[in-house]
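With one protein chain removed, the remaining protein chains of the complex are shown where they sit.
Per-chain residue numbering starts at 1, and chain names A and B are given in the order in which the chains are listed.
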């Protein structure tokens, strides 16, 4: 857990690079107002920035914070350039300061590096294979016959089941658990508390008990997938659970057994996907939405937050609501519903009148 | 963490049994087409099966995968028996191939075994009592005065609070935390990331602060309960939180303080159950549903996914929706709602006319 030497593995973290105002202008453009030699070594919001921090002003409502900021350098939107900045603050006047800042970040924040090697407290199973340049943190447990690809990083206290394979340059943050039957591709990022490959929720009721259905399918996470904190993905029963390449999954998502998610999907926080559902390439599922078992969400479809998908959603469409329907219908229904309360009394009167008129 | 010897404890995992086509027919019946001596040692879906894998074909839509499968043996539904299988593949023609496969699984997948004993890196509290044949994994921490029943398995990095009792043959997967005040029955299965017995969310507002209400009730998990990954169950405040025997709880379920769940219930993923609610025997709560505080769900009742239960649900009934009502009403309301948007304009016209007609 000591800082990495020259032979470390790149991981997310804070760096120690110094940039001058002049070098920032060289990097992103803009007009320098102030001291070209001003130095920063971090980025911070205006309200907590200090003299060694770079910050930005992109909206009028942050002008009061700008007036009082202690930031060393501030990227300022042209239309906000005026005499309101604090004295001693170097400004760079530039279109879209937020985007410029994102371009500065990789230069300023050198990736932190995890120490190459196996921590003395790690427990390595029989026949486990470790690639070159891996970083195995304190308290990590690797199961028998597991295989860790080149340059992979396993943070503290991760637990890897028997026979699990982890692709090259994958990064498990501390406290990830991979059950037996898990296969990770390359450059997969798993955040803390992620559980992959747990047994699915499958029982048959027999002799007054819910009896477990054995789960022997795999849980396959393809290349370049990133999975957020405390998300859990069950292994398949007989078929596999598969998360396609380049898909990104947010925090606390539940993915049941036999689910197939395609490539480049976005699954927002707290979504629940029931067993054997299929999410095709490029689909986006909004936060807290639920996707019913055995349903299919077509390629490129978008599901609104908190929606309940009980049937198939065609390719490219946007659906929302409970139960989910095309978003346009959903909005129309909501609009009608919000008018309904006011119309209810007149309607009841009309119906009463109609009944009266139809009396003999 | 090395593989178990003969004296190990049964845990879920991959086995090393070999079955021939003939022995599978002897086990489940069916008509053999091909090589009776063909051998398999695992189960896999058609698309990734290899020559040593058993697979199955139960639906027409998987026929293309069947045509190209490399599986050694395939269980095939009689109505799908035709010349479309790959050459060299041994088939067993049988009704309901999926069910037949489930009957093969226990023969093929011998339970993996956890090594009996206490890993040298485990930390055992003062006065802790360990039953015979227990398996205590690396990094496990047992609190003072805790008691672990015969044959129990505690996976890597589990933490057990002071005075906690764990019944015989219970199985904690890696990374389970049991707070003080937890009592587990026998054969309880807890998946990774489960937290049991955390303090409930109870505060009184006094002197400009939310002050904690102490939680001294227990959290009691009865025999044969299984609990999914990253689920959290709070201990009682003064009364206890109780999960009844044989109940199964899915991933990421939240169960608040003083909740009482009966026997043989099914609680699907991401359900939230508020404080002091009661779920009676055999009830089923669908995924992402919420159950309000102090409500009662009667025995055998069923709650639809994403429903919001704000009041009591009678025994045996099925309720759904927001707010939850009898499912039949809920469907009728949804149907009416989906027609409302179209009727809105005519209704508004009718109401306008009525108002005009009633003018003096």
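Before moving on, here are some points about what is shown:
Criterion: contacts are C-beta pairs under 8 Å (C-beta built on N, C-alpha and C of every residue); 3 or more make two chains touch, one makes a residue touch a chain.
Predicted, not measured: the structure shown is a model, and the values here were computed from it.
The chain omitted from view is touched by exactly one of A:144, A:165, A:222 or A:250, namely A:250. Among B:70, B:98, B:254 or B:327, only B:254 touches the chain left out of the display.
Residue-wise, the contact with the chain that is not shown comes from B:163, picked out of B:34, B:131, B:163 or B:299. Touching residues on chain A toward the chain that is not drawn are 1-3, 12-14, 42-45, 48, 56, 98, 101-102, 105-106, 109, 112, 119, 121, 137-139, 155-157, 173-175, 191-193, 224, 226, 228-230, 246, 248, 250-252, 264, 266, 268-270, 287-288, 305-306, 321-322, 334, 337-338, 340-341, 344, 347-348, 350-351, 354-355.
Although one chain is not drawn, its touching partners on chain B can still be listed: residues 121, 123-126, 139, 141-144, 157, 159, 161-163, 175, 177, 179-181, 193, 195, 198-199, 201, 203, 208-210, 212-218, 230, 232, 234, 236, 238-240, 252, 254, 256, 270, 272, 274, 288, 290, 292, 308, 322-323, 325, 329, 332-333, 335-337, 339-340, 343, 346-347, 349-350, 353.
Simple rule for what comes next: only the chains that are shown with their structure count from here on.
One copy, chain A, sits rotated relative to the other, chain B; on C-alpha atoms the angle is 120 degrees to the nearest 5. Look at where the CA atoms of chain A average out and do the same for chain B: the two points lie 24 Å apart.
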